[in-house]
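Every protein chain of the complex appears in place save one, which is left out.
Presenting chain A:
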Amino acid sequence: MQRYSGFGLVKHAFGHHENWERQWRNPEPKKQYDVIIVGGGGHGLATAYYLAKEFGVRNVAVIEKGWLGGGNTARNTTIVRSNYLWDEAGRLYNHSLDLWKGLSQDLNYNVMFSQRGVLNLGHTLQDMRDIQRRVNANRLNGIDSEVVTPQQVKEIEPEIDISNRARYPIMGASWQKSAGVARHDAVAWGFARGADSHGVDLLQNTEVTGFKIRDGKVLGVHTNRGDIEAHTVGCVAAGNSGVLAKMAGIKLPLESHPLQALVSEPLKPILNTVTMSNHVHGYVSQSDKGDLVIGAGIDGYLGYGQRGSYPTIEHTLQAIVEMFPMFSRVRMNRQWGGIVDTCPDACPILSKTDVKGLYFNCGWGTGGFKATPGSGHVFAASLAKGEMHPIAAPFSIDRFHTGALIDEHGAAGVAH
């Protein structure tokens, strides 16, 4: 792999940038792999990367029906945080946050992880009780988190309106300083380049059309480019997980909903951090390019259209203007949608299935981006060892039978 550095950049500039190598190959599929990952988004690519790099499994293919990182990795609002309420979720997302901290260096690819912090606002007495509870739990779990007053909110994000003008004035917030945002596409590309450099075959424009299953064991997949064998198959297909599961005769407790986001035109720096509000229902941060990156909740109906309804966009902007009245004259550039696979308890599924060798990593709902490295890492460990990693174990499909749900609706109510 060609190492990237500032020095290298200068050197290439003098060569008129004619000597940059491909960031990943475009190989022909082999007949057989040790592990197949279905889905070339962030989570799938991260899984492949860690399989090859950390667990020595290099005969791996990532099968992607479109282009790498083209699903929710390309469509999310890039928020990274780990201030989840329950122990199991906190551990998973904090494991991810720890990996984020060194990810650019590990991948030798600048994913622009920017630890500008996340405010989760409270607007009612009950909001504040929930915030205190979550922050106390975070603190005792070793997750950076604190309760801040409206005045402290204003110091962190000076343009926010903390006055009583608001319909629901801000009563306080939780503040996770180590949280932030990252450059979403770069995450997919960095993992892709890293995985490729360790020998992983990234097969784009390759669509899985079925599974080869015999005697309750997975033997491979059928694709539009022929059959490919592997005794371990990990499906990491986000909104299309339910479709894949059906091909294997498995029913997952998932609903695929549209989730929308939008950006303003690029502006000079005006926001410092990520501000989220469950109560007025919207969140906003500013990208390095200058866009206000804005999102809210899912559309209520089910769909695979990667488009949502206009009222959701209207409600979202109402919330943003409620929190930041001066953004009223700022203009919205673009909106888009993704398909999110939501679980009944707003937590993901990382699990074996009744088919031996077939694993699923899905159900990340509205907040999967932040988990990308952590999800990939623990899923890779599970695939490599044939046993679910301890951090992944509580997220088994079994929990929907036993009732051991991990209800994170409070933390994930407005997504992310």
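Keep in mind that, in the parts below, a contact is a pair of C-beta atoms (placed from the backbone, for glycine too) under 8 Å apart; a residue touches a chain by one contact, two chains touch by 3 or more; residues count from 1.
Here is the rule we go by: contacts and distances are computed from a predicted model.
Undergrad: Assign the chain not included in the display its UniProt protein name, restricting the answer to "Aldehyde dehydrogenase family protein", "NADH-ubiquinone oxidoreductase chain 5", "Hydrogenase" or "Heterotetrameric sarcosine oxidase alpha subunit".
TA: Of the names offered in "Aldehyde dehydrogenase family protein", "NADH-ubiquinone oxidoreductase chain 5", "Hydrogenase" or "Heterotetrameric sarcosine oxidase alpha subunit", the absent chain's UniProt record gives "Heterotetrameric sarcosine oxidase alpha subunit".
Undergrad: Using the touch definition up top, pick the residue from A:Tyr109, A:Phe379 or A:Phe395 that touches the left-out chain.
TA: Per the contact definition at the top, the residue touching the missing chain is A:Tyr109.
Undergrad: Can you work out which residue in A:Pro29, A:Pro150 or A:Pro344 touches the chain that's missing from view?
TA: Only one of A:Pro29, A:Pro150 or A:Pro344 touches the chain omitted from view, namely A:Pro344.
Undergrad: Hey, which of A:Trp189, A:Tyr283 or A:Phe379 is the one touching the hidden chain?
TA: Going through A:Trp189, A:Tyr283 or A:Phe379 one by one, A:Trp189 is the residue touching the chain not shown.
Undergrad: On chain A, what residues meet the omitted chain?
TA: Per the touch rule, chain A residues meeting the hidden chain are 4-6, 8-10, 12-13, 16-18, 20-26, 66-68, 70, 74, 87, 91, 102, 104-105, 108-116, 123-126, 129-137, 139-142, 146-147, 159, 165-168, 183, 185-186, 189-190, 204, 264-270, 280, 286, 288-290, 305-307, 309-310, 313-314, 317-318, 320-322, 325-336, 344, 399, 401-405, 407, 409-410.
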